[in-house]
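For this depiction, one protein chain was excluded, whereas all remaining protein chains were kept in their positions.
And now, subunit A:
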Amino acid sequence: MDGIMKNDLLWFGNHVFDLTPNSFDSDFVEQLSKFEGKEGLKRKLFDSSEYFQNFSFQVNDDLLGKDVILDISNQQLTPAVPGCETSSNSKLISASKEITSERKRAKSSVSPSYLTDSSPSDLSVENKVLLTCPSWDGENFKNLEARSPFISEAPSRVYDYFLHNQDWSPKPLFSALQVYPLATIFNCVAGLPQGFESTVFPWNKTSSTFELDPTISVSGMSDECFASIVQKFSAIGGLIKKALNEFSLYKTNISFYLSNFIVNGVLQYRKEFQRWLRLYEFRRFGLIGLSNFVNSFSSFFELISHFLIKSAQNLKGDSLLDFLFDYARSCQNTISYPIALQCLIYCSNPYFKRLELALKVSCAYGHIDSSLFLSLPRFFPSELCVSIEQCIQFLSLIREQKEIFNKNNKEFINPLNIRFAYSFNDINQACVIEERCNFSSLSFGNLEQTSVNNDSEEFETLLAKMNMTPDFNDNLLQLKFTDDVRNVCPLNLNVCCCIAEPIQSFILSFLRSTYKVLKNDFQVFDLLNFFHSTFLFQNYEFSDNVISLLKSRRLDKSDRNELAEDLNSDDRYNFISRLKKFIFMEKEKNGLSRSLSKSITFTLDSASVSEFEDVYPDLQFQCQVIGALRILFTDNSLNYYSKTFSYVLHLFQAQSDFESSVELKDRSIVTKTTIMSWSKYQGTKESLFQFLSIYIPECMLPFTKLLKSIYSPDCPTNIQNSAIKNAASVHEQCTKAIYQKVKELFDTMKLWESSIKVS
């Protein structure tokens, strides 16, 4: 009989309980097949099964050795054969041959349904022994005389008297062989919340649930009570089984991490479970203890069930991060928050790492993986998303000048340490959280060594590397299944301090480097000065030159043919070339280097704008910049510059026209027209002077002030952030205001002109 007990099979009449790991073998194999090719996880599953093996053997030993003996007090049977207590696991395993032979013998001696030659007397003894409850108030049996008048205080076998069927017809006492002591099937019950299948609770694949054999009753417990416990456990077990099935299928990047988190979490939960079972020896706890222990993982189960439902909606990688975030947010101030946050941290870290790496690679080599920056998670502050996009745009502009970019690319590489923090101490301590993703092979240092030749092909492979092929050896840190919510960093703080702040500082330092490059390599200030002196006529010498040119033009014209409507092409060419000369003089004066002039192109040509058609000169002075200069000199502002130039030129022209019309007239005859022309000349001159010397500097002041403040060393870092971003738009606004003002002037001048013509 001992042989049977110690072995992995328990025989109860026609019921066989298989309590060894062998019964889970099919389960394991099935699970393992799902992780085919994923050796790490497979190994982990094996690790976990080892625990189970140890545990089962021990329990068997415990169960079959001591309990039975304690319980047979009423039967006055002699205690167990001395060998039973010394038989340890190792002995069992090492002497496997012996045991098998013993088992065979045992089988042959006991089991009537399998082996016909068993004696009935043996069977009855065994049944009596096993059907008493070994653990639950079995001790009461020792008192031969009852101490209490109450039947309900009597041991479980007495209680079984109350057992009844659904219709309250009494169950025949001890007649049913299906009434087992709890201890015998406890192992199966304990396997249930871990998602392990057993003969008592087989897994139904079609309905994806654990099934309970309705014919089984437990001694000392009503059927309903047992069923309600089993139901609870099987729901959890089912969840775990489903999770293992479901999450082993994910392939995309972030979902991989989610499934890895959940699968690893399940394994850790099972480990904890085994540890707990070993820690409290079998006899020291009961069903309530078990269910309490299982309940302490409820937040983890909640997480699993949440994502099981979500996974049905077929989530994509990016939205999954948002879902994780939303889940963590909804869990705030509940016990589920710690585990939700851990999940978020685990799944988001690879994403953040990838983002950082992508930014680094972009900054270092100018290869931009824009897809990563276009689909940033929703919890990123929206203005920061815009800023990042802007940075990337700037970067691509700077990259257009390869030498400059290569010279300065190190300036742009700033660390971007974004990762969610779990506890308050973790905030802004980038090193606290262990590096979970193995980047050693593709860390930035190595990238530099391999010196990418800027070949697009190579970059593709780099990006492929950056996808960070999921690694099953990637170990999850010990999860904190239960933690005080107060120790955990609130999400609000997390987003502010761990996401927004680092991104912001990254953007800020990036923009600073950009502006530094603009100043040093693109000579923004010189260019601006040049623009001011030419387009906006801020240089008196230049404007004087232009005016005198216009005047001489007027004289030439009057000399030749005063009424000539069409312009001589030579004449135009002459004028343009002289104007160009002045412009080049200005350019040299402002110290614009030759290298820079490559990125700026000027065109001085006939204007296509209709309002200039009847006015001479119909010239348009246009400028185009390429590359990084476009950061500050946008197309719009350049357009405004160009238009301002044309209008001012017209105003100069009009001024000189008025002047000449006064001068050319016979001085002795003072007509009304002369006086009008004279006053208009004065008016134009004055308003032009005011416009050039007062209005333009005043208008440009915000922009120049802004630029100066950006480059001043003592400017506070924060306030400038938005200013740095908006410099281009400020520039646009300033130039627009100037353009509008000059247009106003031009319109009034036109009115005057027509009034003179009429009179």
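Just so we're on the same page, contacts are C-beta pairs under 8 Å (C-beta built on N, C-alpha and C of every residue); 3 or more make two chains touch, one makes a residue touch a chain; residues count from 1.
The rule is short, and it goes like this: contacts and distances are computed from a predicted model.
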Name the chain not shown, per its UniProt record: "Phosphatidylinositol N-acetylglucosaminyltransferase subunit C", "Cytosolic Fe-S cluster assembly factor Cfd1p", "SUMO-activating enzyme subunit 1" or "Gamma-tubulin complex component gfh1"?
"Gamma-tubulin complex component gfh1"
Residue of A:Glu400, A:Glu501 or A:Asp526 in touch with the missing chain, whole complex considered
A:Glu501
Touching the absent chain when the full complex is considered, from A:Ile229, A:Leu528 or A:Leu638:
A:Ile229
Of A:Pro490, A:Gly683 or A:Pro702, the residue that touches the missing chain is A:Pro490
Even though one chain is hidden, which residues of subunit A still touch it in the full complex?
135-137, 139-140, 142-143, 147-154, 156, 158-159, 161-162, 164, 168, 220-225, 227-229, 280, 283-289, 291-292, 295, 330, 333-335, 424, 427, 486, 490, 492-493, 496-497, 500-501, 504-505, 716-719, 721-722
